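Left out: one protein chain. Kept in place: all the others.
Per-chain residue numbering starts at 1, and chain names A, B, C and D are given in the order in which the chains are listed.
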Amino acid sequence: MSHASRRKRLRYSHRRRNPPGSAPGTLTVDPSARPSQASLIAYQAQTYHESPAAAIDELLQASTPPEIRWVNVEGLGDVKLLQSLGQRFGLHPLALEDAVNVHQRPKFEDYQGHLFFIVRMPLPSPANTTANTTTVATPNSSPSSSLEEMQRFHSEQVSIYLGPQFVLTLQELPGDTFNSVRKRLRTEGSQFRRLGADYLAYTLIDSVIDAYFPVLEHYGELVEELELAVVENSSPNDILKIHALKRDLLSIRRALWPMRDMLSAILRDDTPLIQDTTRLYLRDCHDHTIQLIDMVETYRELTSGLVDIHLSSVSNRMNEVMKVLTIIATIFIPLTFISGIYGMNFDPAASPWNMPELRSPYGYVSVIAAMTVIAAGLLGWFKYKGWLG
Amino acid sequence: MSHASRRKRLRYSHRRRNPPGSAPGTLTVDPSARPSQASLIAYQAQTYHESPAAAIDELLQASTPPEIRWVNVEGLGDVKLLQSLGQRFGLHPLALEDAVNVHQRPKFEDYQGHLFFIVRMPLPSPANTTANTTTVATPNSSPSSSLEEMQRFHSEQVSIYLGPQFVLTLQELPGDTFNSVRKRLRTEGSQFRRLGADYLAYTLIDSVIDAYFPVLEHYGELVEELELAVVENSSPNDILKIHALKRDLLSIRRALWPMRDMLSAILRDDTPLIQDTTRLYLRDCHDHTIQLIDMVETYRELTSGLVDIHLSSVSNRMNEVMKVLTIIATIFIPLTFISGIYGMNFDPAASPWNMPELRSPYGYVSVIAAMTVIAAGLLGWFKYKGWLG
Amino acid sequence: MSHASRRKRLRYSHRRRNPPGSAPGTLTVDPSARPSQASLIAYQAQTYHESPAAAIDELLQASTPPEIRWVNVEGLGDVKLLQSLGQRFGLHPLALEDAVNVHQRPKFEDYQGHLFFIVRMPLPSPANTTANTTTVATPNSSPSSSLEEMQRFHSEQVSIYLGPQFVLTLQELPGDTFNSVRKRLRTEGSQFRRLGADYLAYTLIDSVIDAYFPVLEHYGELVEELELAVVENSSPNDILKIHALKRDLLSIRRALWPMRDMLSAILRDDTPLIQDTTRLYLRDCHDHTIQLIDMVETYRELTSGLVDIHLSSVSNRMNEVMKVLTIIATIFIPLTFISGIYGMNFDPAASPWNMPELRSPYGYVSVIAAMTVIAAGLLGWFKYKGWLG
Amino acid sequence: MSHASRRKRLRYSHRRRNPPGSAPGTLTVDPSARPSQASLIAYQAQTYHESPAAAIDELLQASTPPEIRWVNVEGLGDVKLLQSLGQRFGLHPLALEDAVNVHQRPKFEDYQGHLFFIVRMPLPSPANTTANTTTVATPNSSPSSSLEEMQRFHSEQVSIYLGPQFVLTLQELPGDTFNSVRKRLRTEGSQFRRLGADYLAYTLIDSVIDAYFPVLEHYGELVEELELAVVENSSPNDILKIHALKRDLLSIRRALWPMRDMLSAILRDDTPLIQDTTRLYLRDCHDHTIQLIDMVETYRELTSGLVDIHLSSVSNRMNEVMKVLTIIATIFIPLTFISGIYGMNFDPAASPWNMPELRSPYGYVSVIAAMTVIAAGLLGWFKYKGWLG
Partner (left out) sequence: MSHASRRKRLRYSHRRRNPPGSAPGTLTVDPSARPSQASLIAYQAQTYHESPAAAIDELLQASTPPEIRWVNVEGLGDVKLLQSLGQRFGLHPLALEDAVNVHQRPKFEDYQGHLFFIVRMPLPSPANTTANTTTVATPNSSPSSSLEEMQRFHSEQVSIYLGPQFVLTLQELPGDTFNSVRKRLRTEGSQFRRLGADYLAYTLIDSVIDAYFPVLEHYGELVEELELAVVENSSPNDILKIHALKRDLLSIRRALWPMRDMLSAILRDDTPLIQDTTRLYLRDCHDHTIQLIDMVETYRELTSGLVDIHLSSVSNRMNEVMKVLTIIATIFIPLTFISGIYGMNFDPAASPWNMPELRSPYGYVSVIAAMTVIAAGLLGWFKYKGWLG
């Protein structure tokens, strides 16, 4: 399969890798999955231990109970590692299967002994990188920009398992939004270290949700740019840009709505794994998803309105073309007719009724004058109708 | 009834065969129903018995209680067989009637002594067969492809009865998505055999739902292809393809939405026939239907957006045609008028006011020059307006 | 009031006959109501008694308690009869008032001592009669068919009162869908006779709902026909047919949605007048209404899509017209200009600069050749642009 | 403020008269409010007393407990009167404030000691007066009818206070729909007089709701007329009529939806001020609002469909214009070109190649024949394309 067709698939077809009919709980890894790279952070109020590239034994023996362990795996290519971790932390096979099927919607599930969250982390696409710069290049300005290249929003699935004293995160790709969390953990004497594993899980979810704010800011700017572009000199291409924008906003919406439902479900759930103080923070998180959805819906409505403006502007341009044609044709067709009359070859010699004007001394002048009057009259009429300028 | 009219009926009119007013519970079989072909699989942790073409007596006596029996009937043409099975397993007459009325929506019903599920299995249409190939032929590319031939999605009704230690499946047509289930059952020592009849029922439902993933992948590709087609060289035919796509997505949606409701209903139901461990798997199944619906809704929205692109592109093409006409006419109509002027037959001999230009030595050259200037001016104006190229 | 204006009123304005401000419970009969015609069926497991044209006394004294009595009244013109029946069976005045106000929505109400249902029975319109034939004549093919004649769906209000051991049905018009019920009742030793009055009421409701299936089949065919018509040679009339179809589907939807709500309400209600076994049958009925609504909604969506196809096809036709004009005009206007040039009367004798071509021996041939080249070039350009064919 | 601008304000801007920030419960009367005119009806099973223009003292002392008192005030200009009544009947200040802020939505509120209803009574506009006549003048047929004059639906706020043994109604304007209620009360020995104040309140609400039926009948007729107008000879004005109709239906909908919610709220409320028998009547009332809303929604959908018909008919008209132009131009432009050819002045004397046809004896006849053939061929082609007629 070529790279291009893979990208195409990535866009719409959210494949589950397990062939239809496999036994549930089977871990069938996508051959294109990245190799797994595990890391371990273990901490307590006073202690802190970090293994950026932890070996599997280290992960499995990381079991000094009072410490909170955070195991982070980037890349889902190593089934064995995932299975060992699953056994080590007592994860349900279905929860593990969901992690490797990377087109899941965000969700929350309460298994016995551990909680399971899926979130979707926005990928550092052009959207993210340019969002923080003030000069935003006009997107897709080159005429060769195809609809496919306009696609900007991609997200990565992150599975979070929360058990007593541990958090396990499985990421599809290397690179994440968790660096600020790591930094806060590393800070000696941080309040963070005194809080439980549930607070760590909250912080991770929060950092994912926060990452949508710059993305949406960027889309807000895109909407505005497109608004101006459509209004000022609507080109046939604009409808494609509108469509691409709609498509992206639809993708973001599909990532955010279930995230909100997930947070509502957590708030309703009465699991002892989440403490009441953490619940307050999760409520705040929930508010953020609502705010994000609000923004997406606003952009979607504004983008829909742009279709009307575009169609109206296409019609108006056609109106203008028609007016030019009508003005020119309406003025010159009658004049040409008159000149045609006097181009007829009736023989004035045959009878005094045959075009006596041709021999009248002022015939030509009168005809030119008549034509001028007609042209002026028509121009005046057009002006009256407001068709000129 | 001809084959064509039958296909037509199949498309929209979901006939119930029972004439209006029949007694409820009557089994009136569609004369066009396929002959019934029954098979039996009976298993226990250690034993396994399979009769691919079971006789009715065998089915009815298949009653060694600790074994789990799965009776599968393909083709609903044999009323007697169905009635015997109904009596044998104690099925409610209404549940049996629903099985032979093959245009039911998926549903779940809890009768005393047994549960009843209806699911819709996607038929192995071109959609399924081509979905796994990477080269997808442009659909409907021949100009003769009518709207009817564009129809791609069909589904078959499968009724599943789950009682203590038995599962009965009634299928409309031969061929199904259950082969992988059979294969897993045949595997000696499989964990599967140790689980109850409810797990078997779950596996069957799951295999049906899984069969929608390749179908939707295929539709995802169709949406993309259509997107590109509409954008690049929108033909009047495109609106038909969009309509056909919408129609198919609507059919899929109609199959999937009630499937989701069915699974919610099962999860809420507190029947002892389904164990808690199986419920976890059904919850997973429920998630899959949500994911499928999410995909369908996305495709539907994208397809709707294509109508706007199509209409905009039709308008733009008309704009282009108009511009060509306007440019040509606007340039040549005034020039023709001028040539008409000098084609008038006013007699220069009659008076010095009568077309003295005709005899001027540079008259012709001046007129040609004037015409060139006018044409160039108009071209420049069009260029300024951006109508050229 | 003329017949035409009455029909017009019938269509949209659902008049309540009671003048605003009348005392509630007043029976004010529509002067246009049909004369009442009552019939009585009384039965028990072993006995059966039928009076096709029962006198009022017979109805009122029909009181041998263990027998189930079904009083059916066709035509609502006889207030006295209705009032006597109301008193005889202890009906609430409001329930009786609703029966004579014939534009009610289907509903279910639980009065003390009796239940009250309103259903809407589809009238045997062309829709019904042609639905069972396979050859469906193109609807509204004559150019004189007005929008009004396209109206096809009408329904009749049927009020059903269910009390202990009796069912009273009040119909707006003679003729109904109950014949199959009567036939089943007449069958000696039928299981039906052993069941209660609630089962009779269920059967009547079921027969009304079943009558919608052929109606909707017919509309499914109409949708398909219209689809083909719009696609193949969209005429300006099509939008009217689409509108008429939408209007009918809206009417059907308005009849079916409250029917579904009515059945849900019955299922939720815990009245002792309905037994649990009958409830199972009513649940089945409820499923049928959901299936019908599903069909209506599908047709409505498909019909909406037809508007887009129609508008697109109107635009495409205009495009085609414009192209013909543009091709012809663009080819001939420049050629005519050239011929105009050589029609000018500059005197070649006056100077060698004055149209020397006119006297050149190959002038005419060259001009004709030039014209041919120009025409061919333009044709080639049009071909390149895909405007030919 | 001129009258016109006041009317304009009346249309959309539902002013609350209290300046932002006033203390709640303040009675600030609109300077444009009508002077108050109070009347009193007091009755019991056997007694009846009516004061059409009651003085304030009479109202305040109207306190013989077993009698039911109905105080009706038309015009809200007299703050003092309202305040005295409020004190006399123990009304909550907020309930009184709502009565003078005349752009409230219908609502129901349960204050301690009394209930409070707001309903909106349709004003006797042209809609009402013409609704009962069979000949309905074409609305807005004069070309000068502006969008503003097309506004037809206005409603008046009526506040109803129900306490033990009293009903107080405050109306914005003189004139109401309560005359039939008064008439029924005046009837000696009427059953009405035996029922409580809650029944009186129900009757008043019912008479307001009933008043919407003729209004909606009228709009049903407007929808039909517009349907026919748009279909038959769609004029550019039609879109305005459609817009005006939509606007009116929107106003009616805004009056009816909260009325339905109000009645649901009353039915759910367990206040002792409303007896169970009256609740049955209110349930009936609730059904009527549902029926009314159903009608409004149907009209709204039909009206929306008219926009499509209108746009399609505008496009079709343009198509027709274009066809005429194309047919005429396509036939005559080539012919004119041919005549232009033979109008060229190449000198046949200069060479035998120069237009020898001009001197051929049958040249003219051949050319005329060729032109006829071309014209006929083009006409045939147009006929084949279906562009003629």
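By definition in this document, contacts are C-beta pairs under 8 Å (C-beta built on N, C-alpha and C of every residue); 3 or more make two chains touch, one makes a residue touch a chain.
Predicted model only: the values in this text are computed from it and were never measured.
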Completion exercise
Of A:P164, A:P236 or A:P334, the residue that touches the missing chain is A:P334
Exercise for the section: Could you list which residues of subunit D touch the chain missing from the display? Expected result: 1, 5, 8-9, 11-16, 18-24, 92, 94, 98, 103-105, 107, 109, 111, 147, 236, 239-240, 242-243, 246-247, 250, 254, 307, 310-311, 314-315, 317-318, 321-322, 324-325, 328-329, 332-333, 335-336, 339-340, 342-345, 348, 355, 357-365, 367-368
Problem - Touching residues on subunit A - with respect to the absent chain - result: 134, 177-181, 184, 192, 203, 206-207, 210-211, 213-214, 216-217, 220-221, 223-224, 227-228, 231, 280-281, 283-284, 287-288, 290-291, 294-295, 298-299, 301-302, 305-306, 308-309, 311-313, 315-316, 318-319, 322-323, 325-326, 329-330, 333-334, 336-337, 340-341, 343-347, 350-351, 353-355, 387
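The criterion applied here is as follows: only the chains that are shown with their structure count from here on.
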Completion exercise
Under the touch definition above, the chains in contact with both subunit A and subunit D are none
Exercise for the section: Please flag the chain sitting at the greatest distance from subunit C, going by CA centroids. Expected result: A
Handout entry: Copies subunit A and subunit B touch via same or different residues, half shared test
Key = different
Problem - Set of subunit A residues in contact with two or more other chains - result: 343
